[in-house]
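Handing you a structure now.
The complex is shown incomplete by one protein chain, all other protein chains being positioned as in the whole.
Presenting subunit A:
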Amino acid sequence: MKAWRDVGITYIQYSNIAARVVREALRIELRADAAKRNISIVKFTPWVNGKPVPRKKVERDSES
């Protein structure tokens, strides 16, 4: 099998790296806009006793 499989990298992580490299290789005028997709934003809204408590924002690099 693929070497990356052996060190615990999943296809999703593989895909993230591949997508990032493709974005880096775009024509210069497209690159800045594409780089915005390197980051994924996840919003969590915890609910306590039927009410949402203030929102937390978690940002991460798409690779981690």
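Side notes on the structure shown:
Keep this in mind: a residue touches a chain if its C-beta (ideal position, glycine included) is under 8 Å from a C-beta of that chain, and two chains touch if they have at least 3 such contacts; residues count from 1.
Quick note on the criterion: contacts and distances are computed from a predicted model.
Among the names given as "ATP synthase F(1) complex subunit delta, mitochondrial", "Small ribosomal subunit protein mS26", "Vacuolar fusion protein MON1 homolog" or "UBC core domain-containing protein", UniProt records the absent chain under the name "ATP synthase F(1) complex subunit delta, mitochondrial". Mapped onto subunit A, contacts with the missing chain fall at residues 3-4, 6-9, 11, 14-19, 21-28, 30, 34, 37, 63.
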